[in-house]
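Step one of this worksheet: look at the structure below.
With one protein chain removed, the remaining protein chains of the complex are shown where they sit.
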């Protein structure tokens, strides 16, 4: 049974995401539709990319990931389908694809499926669905589009490295209010070279120890660790770090390594 | 695999909607259960009708739509099942059926399935589930109920037309904070007769152009268009119209056509 996942900002109180599911089932009644999330903040491409980038590797190879963010028609909008790491992705070329992968996609086409005028405002239920189902049924990319050179680039704020210091920022706050930064484990390890460190945030908060687990410190105490997404994360054992520590999206954090 | 959709006000934090799914799967383990939404505001029949009316046509013919709004038992409550446009609907006769369709349902029965006393407070998991599964398996309406003449009528506020003016009102605000009115494309076109128009709302806001797409105006600018639901909609390109323009449910809008 072909798996099609959905990552959208359509919410779950309106009829939009259900219409999308109905459209898929109308063409492929056996499709196994899995919601990644419909709670992406409206038009927030980097949020959607963070969620999908961290989710898709858990799915079986051959899964088709349909991305419904910022996909309304305009003269310059290109709709794309691509294959990467044996997964398929369908969405608008609004920059999200450059945030999903660290390299160029292995195979990339610009869709040339004709838009049904009936669904002018809703390419998701028309072009995207047709493309996703074609791929879910084992069809080839070249049969639904023309080869494309590259996707639109969008840059995220990257950590800045100054000798023994990494300056990063908060990129995501999860349901548990854990605070996730843009400092990856790879970067941290590369600069650390086994030295001690101090993590600074807010005016005067510091953490000097990397934890393996949230519950290595007493309940209510702050800690930092590399979480499931392999990003440096500031948390409170069984507490809500973002609120209690006053950390918000885009706030700066600083790691200093001691020689 | 039979598709059964769910439209309820049960929310997703309690055990109610999961109990409903479990009940379906206990009788028909192969049922393909699709959530339309469980986020209908409590007892809000017109909200549920708007969502389901705009969703069901996207689903395959033969789909069974189970409606779990305002369905608790009382002496006068009738539980109904009906067929319309090759879709099936099961729910309480509380007025929602008159809001779902512009015409009388093609085939209508009042359910005569006996209520299991064990589920006295929860007809959804008992009578409704049994009826929905009967229909999903290809059963006939007449085998689960007695023919009924008509459904309870509920009237929505309709737009008022005075020669060159349409007075409508806001009936729905979606996840994107787009403001949807009760003025349909059909009505608008009929009164417009190719004339220019001015859309008035709030104290002094006006729009004089119909857009085809949300992004035909610069980001942050207001626009109006006929959206996915074919209702006149006031939006802001990539902005939250209801908040920024101060438009709420039931607010009045006025369209004047210029001779």
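The letters A and B name the chains in turn, as written, and every chain counts its residues from 1.
Quick note on the criterion: a contact is a pair of C-beta atoms (placed from the backbone, for glycine too) under 8 Å apart; a residue touches a chain by one contact, two chains touch by 3 or more.
These figures come from a predicted structure and were not determined experimentally.
Novice: Who touches the missing chain here, B:125, B:141, B:183 or B:207?
Specialist: Spelled out, the listed residue whose C-beta touches the missing chain is B:125.
Novice: Quick one: which of A:59, A:101 or A:200 touches the chain that's been left out?
Specialist: If we include the chain that is not displayed, A:59 is the one touching it.
Novice: Please give every residue of subunit B in contact with the chain that is not shown.
Specialist: Here the touching residues of subunit B are 9-16, 18-23, 25-26, 29-30, 33, 42-43, 72-74, 119-122, 125.
Novice: List the subunit A residues touching the unshown chain?
Specialist: Contacting residues on subunit A, toward the hidden partner: 1, 3, 5, 12, 32, 34-40, 50-52, 54-60, 63, 174-176, 212-216, 225, 227-229, 238, 240.
Here, only the chains that are shown with their structure count from here on.
Novice: Could you say what rotation angle superposes subunit A on its sequence twin subunit B, using C-alpha positions and rounding to the nearest 5°?
Specialist: The best-fit rotation has an angle of 120 degrees.
Novice: I'd like to verify one number: the distance from the centre of subunit A to the centre of subunit B, where each centre is the average of its C-alpha atoms, in whole angstrom.
Specialist: Taking the mean C-alpha position of each chain, the two centres sit 32 Å apart.
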